[in-house]
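Of the protein chains in this complex, all but one are displayed in their positions.
On to subunit A.
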């Protein structure tokens, strides 16, 4: 027996949602062929088939293969000619280092006999088995320091921007618009571009890097903090406002404790991003590992490039583990 339902329940999928999904799909199809997604899929598929040995050759597989193979073996040791090292003291060698003497035959014209004579020239080399690894570690540390200070500057600028730009804390809607526009402007200038200008202003080195990272990240921390502040549960805020609490008191007592986990997650992500971007802006001379990466890449020393890429990967992985623990502690 069929019983009529007394109540109508709201539909999960209505005509509007279906129409929106179809429209989104059509839009993706249209833009997809403009950015050659179809070709990307075809080439990638071909590369996979070639790797599996099903088809003969693939342009993508060959291109990637030749460059990736050059990254190995990675370069860990360093080798320097002793005569070129200033104040070299053979009694005090660096850790694990040794001196290698290389004999090279040299043909010279003897001015007395006027004949070409062969004789051996001995050159001493300082070989450090992990010399280049230590060098990369020191450069990586510099990048981490640049990223850390970039994050500190981002928080110092981003938090006031967020307080002025959050509708529930801002003193006036006009100030909110100005603060939102300011953080959008900071976000709009990519680190790489601002680093180019800052390198001209401050010279090569970490200052330009710190400022470029800090200003850009201040833009998105200003936005993310403000969004988190606006999303905080309004009930405690309303209760305190009803009792005449000042805006900053409401922020301190009713918003900050709620938004703190998101603030911390955003800040840690900013730091993580700054480490990665720190490697990129080094390319334009703003200090750190990027400067080293660019130098080695330009000299076709792909073994060194491989070491640098692995170092960046290890640092990002370590930061991710630390960030996970920090987020769990502050949940």
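Here, a contact is a pair of C-beta atoms (placed from the backbone, for glycine too) under 8 Å apart; a residue touches a chain by one contact, two chains touch by 3 or more; residues count from 1.
The rule is simple: contacts and distances are computed from a predicted model.
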- Which of the following names does UniProt give to the chain that is not shown: "SnoaL-like domain-containing protein", "Phosphonate ABC transporter", "Polar amino acid transport system ATP-binding protein" or "Oxidoreductase"? "Phosphonate ABC transporter"
- Return the single residue from A:111, A:173 or A:244 that touches the missing chain. A:244
- Item | Listed residues A:13, A:120 or A:235, member touching the removed chain | A:235
- Of A:254, A:289 or A:319, the one touching the omitted chain in the full complex: A:254
- Name, in rising order, the residues on subunit A that touch the hidden chain in the full complex. 233, 235-236, 238-246, 248-249, 252-254, 257-258, 260-261
